[in-house]
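Here the complex is missing one protein chain, while the rest keep their positions.
Letters A and B mark the chains as written, and numbering starts fresh at 1 in each.
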């Protein structure tokens, strides 16, 4: 089973919580034991598992990455002026794999799934969720 | 097949080698070709594949992350005073997927699997290992 989640982003850098869409898809799959692979398409986006008690950690992620990877100082800036966005995306990475335990996602209480936008705003971002059941218990 | 590895941690920041538990589970699965997904539950923990010749690289990982992500300067610190732990966990990431090759884990000689603790000590940390066989060779 596979689903493509689509969303638009409204900021240059920001985290967008896609947990409820992924959880709904896992529940609808009726898979008892397995994995859900979550993959962000686009070389200036990524997937991060992170807390979502409030907006604070999301803001901190943006602040940290902007400090670690400043904009405007990269070779690639001569092409697109978004070298920092590619570097952030590559370091965070586009894929996370989440276990399915007894028909439910194996996320802990404070683990939410976020699309990280590093070069927005964008009208179309796509996240591919692929569910694989274990072949035998 | 799926297994939950449980362990307790005794430091604020530290790496804990779980390779032998994962390898035993892979061997007991009798899967010839496939993958083992390793997932750390908890938004202040992560999984890292790293050398374990001795303690040095593990210490270096803690030193590096503490330098890159200092404590006490994050928005989230007003809630829990552990903003740095969430950021470290998000950047390293909770999931790694390891191939199974001819009934054995595809780790190379110096690749060990570690739980990274960033907000310990904790009595209960859980790592979920899910094994999937390829459907055909």
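The rule is short, and it goes like this: a contact is a pair of C-beta atoms (placed from the backbone, for glycine too) under 8 Å apart; a residue touches a chain by one contact, two chains touch by 3 or more.
Worth saying up front: this structure is predicted, and the values here are computed from it rather than measured.
**Q** From the listed residues B:45, B:91, B:115 or B:129, report the one that touches the chain absent from this view.
**A** That would be B:91, which touches the missing chain.
**Q** Could you tell me which of B:1, B:18 or B:132 touches the chain that is not displayed?
**A** The one listed residue touching the chain not shown is B:132.
**Q** Provide the residue numbers of chain B that touch the chain removed from this figure.
**A** Output for chain B: 33-35, 48-51, 53-54, 56-57, 59-61, 63-64, 68, 91-93, 96-101, 106-108, 110-111, 132, 134-137.
**Q** Write the list of chain A residues that the hidden chain touches.
**A** 1-2, 4, 37, 39, 41-43, 68-69, 74-76, 78-79, 83, 86-87, 89-91, 93-95, 97, 126, 128, 130-133, 135
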